[in-house]
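The other protein chains are all here in position, but one chain of the complex has been omitted.
Every chain is named by a letter (A, B and C) in the order it is written, and numbering of its residues begins at 1.
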Amino acid sequence: MISDVAAQTVVNVLMLSSIYILVALGFALLLTVLGILNFAHAAIYMVGGYICYQLAVVVGINQWASLLISMIAVGLLGLFLERVFFRPFLKDMNRIVVVTLALIIILQATINVTVGSYIRRIPSFVPGVLRFSGVSVSGDRLATFVIGGVLLLAVILFIRKTKTGLQMLAISQDSDGAALQGIKTHRIFAVTTAIGCALAAVAGSLMGAILSLSPFMGDIMLVKAIEIVILAGIGSIGGVLIGGLILGALDATLPLFISGSATDLTGLCIIIILLLIRPQGLFGREV
Amino acid sequence: MFLETKELTKNFGGLAAVFQLEMSVREGEIVGLIGPNGAGKTTVFNLITGFLRPSGGRILFDGKDISGKKPHLIAKMGIGRTFQLAYLFPEFTVFENIVTSFNLYPKSSFWEALFKTPSYRRKELYILEQAKEILYLVGLEGVKNVLGRNLPHGYQKLLTMARALAIKPRILLLDEPIAGMSLEEINYAMSVIEKIRSQGVTILLVEHNMRIMTLCDRVIVINFGNKIAEGSMEEVRQNQEVMKAYFGREDAA
Amino acid sequence: MVAGEHAPSGGRNWIKTVAYAGLIILLFLLPLFVDSVYYLHTFIITLIYTIAACSLRTILISGQLSIAHAAFMGLGAYVSSIFARELNWTPWLTIPLGGVSAMVVGVLAGYPLTRVRAIYFSMVSLFVGLAIVALMGVFQKYTGGDIGLIGIPPLPSITIPGLPTINFLSSKIPYYYFFLLLTVFCLMILHSLENSRIGMSWKAIAQSYLVASSVGINEAGFRVLALAVGCFFAGIAGAGYAHYNMVLTRSSFGFLSSVNLLIYVLVGGTGSFFGPIIGTTVLVIVPEIFRWLKTFAPFVFGGIMLLVVFFMPQGIAGLFEQVKTKFLHFQERKKPRDVS
Partner (left out) sequence: MLLRVKDLSVYYGKAMALENVSLEVAQGAVVTIIGANGAGKSTILKVLSGLWPSTSGEVYFDNKKIEGMEPYEIVSLGLVHIPEGRRLFPYLNVLENLKLGASLRKDKEGIKQDLEGVFTHFPILRDRRKQKAGSLSGGEQMMLAIARGLMSKPRLLLMDEPTLGLAPVMVVELVSVIQAINKTGVSVLLVEQNVFLALQVAHRGYVLEVGKVILEGNIDQFRDSDLVKRAYLGE
């Protein structure tokens, strides 16, 4: 039995971390490449979940196909948002804050009006419980970890191995310097936003199958994304993976030892203390 | 010695920007600190004024050790400075820039400021008078209501000097005070520096433009964070080491 | 003329004073024309949030964009409620106590926060806010946790000899006057500070902390002072709210509430003292007008925000400023400049 609990905890940590990282990675990419704090990122995660739900439950197509379509659709939504709402305000922090906050309100209201605020669930991607040599784990949770892992690997390979990825890194280090190399910065901004949003959509859809969907599910996730980026250090993409794992581990294991709201407080205190020691985060550059 | 550095050292990630620098300034002098680009002059300024913490060595001002103190405390001791780029408060007018810089004398308490007590008003009126004097001293009265960010470059440089005067400095550190000025502006700025000195303020300045060296009683030449020569402008000009550092060859251009 | 009061000449100041006095008198007479409980409630909420938003501005002008402000409101609210409820202290005492405790926590959090600037400050402040709200959950015994705190005493009635007793439970009108007076009082203090040497130092730090410290301004000290002042008034606003609403839940002081306050300030415009007042008024009252839209109502709120961002780069108050500058320049050209 002990090993059962241990195994489930491990899977929970990995599952939660995958979801956190999928969302936080996009948030971090937008922060380092475009230089914007996209508060609406977690609302996009929520929209992704609902698109998947509508396709799988209301339209009734295969849920794997729904997941894929949701990912593409939200990627396109990202292109639209970048062009219309982000690009005009890239250099103006106050206005980008208001724009992205307005987007949260509008996206939440849109879902509320079209689908309603009742809690929804996406049917399981991998129903039932899987057994490995006496240990049983939920299929959906394992699937989430696998899908998350594969996507993250793909994104990291994309950034490290392709020309576009290299250009993303270059812009994140020095955007004017990058423009002088002939990099089409706006094209890279668009690609980055699309990738970030698509990742969030996958996370939203998976979350809809594991737990549930609500128009306000993004609120908590936004805080988590910011926590991870801060923990990792602004500018560090690799740090997001570690930061996500740490936060996932805290959130999945602390409730086993501490009850109620003390878990939140403990997690927050750990982060605040860490930031006081290293204001630039675990892997960040100098503040 | 009025201002003195002893074995002053600053490392940036293994590279020594300033290395065991020994230099000193006497009260009432104008001293020029010169050296090629990247020689560490601005780093020395930042160390003296507390914007950087030394990695080693000491800085003595009027006999007191000031190494590693916070910038605002060093300002309070009477060390004023300007910056290489014309740093100023862009959203304040010229006059507000100067008035804001009067923080130390006279000092008002929180409650005085909140209730605008008669003593607070008296102090503010006194500050306004003082600020006007500085305005006249540097010759900015014509643009006193112009926003900092709308000011032409030469005026911005003058304003940074005016602002540094507001702390009633005993020594003023000027970082490239005439860079980017036209010949007329340079002559004017130099006359202002003369006037400041005549009020009993000691001056240490960094400058590329050699014209300003006619003002200096003494120059100190540094390269790679170390002193390579010291003396009058004439003496330094004869120095082979200096010529090599500056022009990369033995004879002057 | 003292620091911060350079531009306006005597004549214009006089007009300004009359305009403010007129506006305040109008607000005092308001209950004569409005007797709907619902409208009065909306106005009271607007007043409370005006105090909170203006105190957030105080922190903002020192270059610190805080995302924790609602948490400090909550701190004031809970401290005041707990002392009034458990120890039977009078709210007249617990409300200032709420302000002071918010201030103390603001100062304690403030010193470490001065290690970080700009966007880093905003993000770390977010954690501070979350930690405060989490703390409220930990002390469930006193705060009621997620169920909420009920039975918070209202403001006690006031008896002034020769006048009828003012009973705060009789209608919304006494509360309206209480909050109007409180708002005027708080805003006068905040305005006075902003237009003093202290306010100028705050603004100087925001523009360039390097230059500011080179002229002897203690950056850390002034930033903590801004937090202290801002948090104190947030605590006062929160405490007042507690004794008006008489029920508290900690979720109303979380991340989204802090963000809401920030929206009020940013939409109103950061360039002038009146920005947060205008922003709060527009963003509380206009959506109330469109309440009948039900689930569509949030579009009004979001729509205002987008409208402001796209067409008013300096916020709503900035729009007024633009018009005013045009008008004043027109006047200035007509009359010779006075040399003062």
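A few notes on this one:
Rule of thumb we're sticking to: contacts are C-beta pairs under 8 Å (C-beta built on N, C-alpha and C of every residue); 3 or more make two chains touch, one makes a residue touch a chain.
Fair warning: this is a prediction, and the values are worked out from it, not measured in the lab.
Although one chain is omitted from the display, it touches the following shown chains in the full assembly: A, B.
The chain omitted from view is touched by exactly one of B:L151, B:L165 or B:A189, namely B:L151. If you put the hidden chain back, the residue from A:S3, A:N62 or A:Q181 that touches it is A:Q181. Chain A meets the missing chain through residues 163, 166-167, 169-170, 173-174, 176-185. Residues 36-38, 84-86, 149-154, 156, 176, 179-183, 185, 208-211, 213-214, 224, 233, 244-245, 247-249, 252-253 of chain B touch the missing chain (whole complex, contact as defined above).
We adopt the following convention: only the chains that are shown with their structure count from here on.
With steps allowed only between chains in touch, the distance from chain B over to chain C comes to 1. Innermost chain of the displayed assembly, by C-alpha centre distance to the whole-protein C-alpha centre, is C.
With every chain reduced to the mean of its CA atoms, the largest distance from chain A is reached by B.
Chain centres here are Cα averages; for chain B and chain C they lie 41 Å apart. If each chain is reduced to the centroid of its CA atoms, chain A and chain B end up 49 Å from each other.
Per-chain Cα centroids separate chain A from chain C by 33 Å.
By the touch criterion given at the top, residues 1-3, 6-7, 189, 192-193, 196-198, 200-201, 203-204, 207-208, 210-219, 225 of chain C touch chain B in their complex.
Remark: chain A residues 37, 39, 88-89, 92-95, 97-99, 101-103, 105-106, 108-109, 112-113, 219, 222-223, 226-227, 229-230, 234, 260-262, 264-265, 268-269, 271-272, 275-276, 279, 287 touch chain C in the complex.
Within the complex, the chain C residues that touch chain A are 65, 112, 115-117, 119-120, 122-124, 126-128, 130-131, 134-138, 140, 145-146, 255-256, 259, 262-263, 266-267, 270, 295-299, 301-303, 305-306, 308-310, 313.
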